[in-house]
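The structure under discussion is supplied below as structure tokens; questions concerning it will follow.
Here the complex is missing a single protein chain, while all its other protein chains stay put.
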Amino acid sequence: MRILRLQKEPFELSAEIASLTAGRDVGALVTFTGLCRHEGRLLGLEIEHYPDMAAAEIARVVEEACGRWPLDGVLVIHRYGLIRPGEPIVLVATTSRHRGEAFAAAEFLMDYLKTRAPFWKREHTRAGLGEWVGAREEDAQAAEKWGS
Amino acid sequence: MRILRLQKEPFELSAEIASLTAGRDVGALVTFTGLCRHEGRLLGLEIEHYPDMAAAEIARVVEEACGRWPLDGVLVIHRYGLIRPGEPIVLVATTSRHRGEAFAAAEFLMDYLKTRAPFWKREHTRAGLGEWVGAREEDAQAAEKWGS
Amino acid sequence: MKALYFAWVRERVGLAEEELAPPASVATIAELIDWLRNRGENYAAAFGDDRTVRAALDRRHAKPHERIAGAREIAFFPPMTGG
Partner (left out) sequence: MKALYFAWVRERVGLAEEELAPPASVATIAELIDWLRNRGENYAAAFGDDRTVRAALDRRHAKPHERIAGAREIAFFPPMTGG
């Protein structure tokens, strides 16, 4: 079971997880949700993306994860457009027989998506569209730890 | 924010996560759900526990995790009694500013709970209460990787 | 002291809990287990020959060499399988 989606709209964790696990004999489920923070000043984040490449790149990263770990299910949802504080930006979920594999695959997916999926965040404040969010060196390092 | 609970009743992922994140400026959320599998033959799992020690041990493991990683929130719910296939047994959730810490803490919590929290699973089949589930050597190894 | 038994240790002993009054010569958890083994077949079956059975003193995990003096509650159980 693989569910990969790019969308503008918010999503709801339980409903998404239900579609990944319904009718399946799942033992271990790991989810990661990345949320938009307020940080005391943001009205939101505006996320620009390269639609066709984003879909293709997410599919490639999922393919890579499925080759590394015996996963029963993988779900990746990434939003674009304006995202308000408290709203989810990205959801990754993995199901597997044993938890170690589900944890490793979910973290791998996030590390790879961060550095390979073509999305760019921009801060939205009272003054309007502001600074582009800079890439974090830690994200590049996190992706490197998985080897190539 | 720390939420630690032992309960007989099922729980619902979204509602539990909402209580961990509501009104907080959360950036990264990792959840682990352990579910009862059917395995083509089980009517469920009966979970026996040592109530006072289970609560104390979960609190100690959470304390240890909070000492190792800068977590904003931790949630641990563990059920006991009869659990039907498809139902959740355990939920661990961590929130943090960065995802690496939330992932590490959630996996640590599960590895420690598996080998330290006093719960014992027994298979429930058509023939009645059956075999006690044996401890997995992999679980002991998983806990050891975090050092002491 | 109060002894608690869980899971298959409880089933083999045939009791969920009981009061124990070991002689003063029984100082450690390992010595208490040896003393219990000699109380009957049920205890011998529960504790077996190896160290599979775990113990907790006053709701904290404890090793066989630890002393039982002062503890109000000791629990015996198989390796844990929660989570």
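For reference, chains read A, B and C in written order, and residue numbers begin at 1 within each chain.
By our rule, contacts are C-beta pairs under 8 Å (C-beta built on N, C-alpha and C of every residue); 3 or more make two chains touch, one makes a residue touch a chain.
Because the structure is predicted, anything quoted here is derived from the model rather than measured.
Novice: Report, in label order, the displayed chains that the undisplayed chain touches.
Specialist: Taken over the complete structure, the missing chain's partners among displayed chains are A.
Novice: Please give every residue of chain A in contact with the chain that is not shown.
Specialist: Considering the whole complex, chain A reaches the absent chain at 34, 47-50, 52-54, 56-57, 78, 89-90, 110, 113-122, 132-135, 139-140.
We adopt the following convention: only the chains that are shown with their structure count from here on.
Novice: In terms of CA centres, which chain lies closest to the overall middle?
Specialist: Minimum centroid-to-centroid distance belongs to B.
Novice: Using Cα averages as centroids, what's the distance between chain B and chain C in whole Å?
Specialist: So the centroids are 26 Å from each other.
Novice: How many angstrom between the C-alpha centroids of chain C and chain A?
Specialist: Taking the mean C-alpha position of each chain, the two centres sit 48 Å apart.
Novice: Can you give the whole-Å distance between the Cα centres of chain A and chain B?
Specialist: It comes to 23 Å between the two C-alpha centres.
Novice: Which residue numbers or ranges of chain C touch two or more of the other chains?
Specialist: Residue numbers touching two or more other chains: none in chain C.
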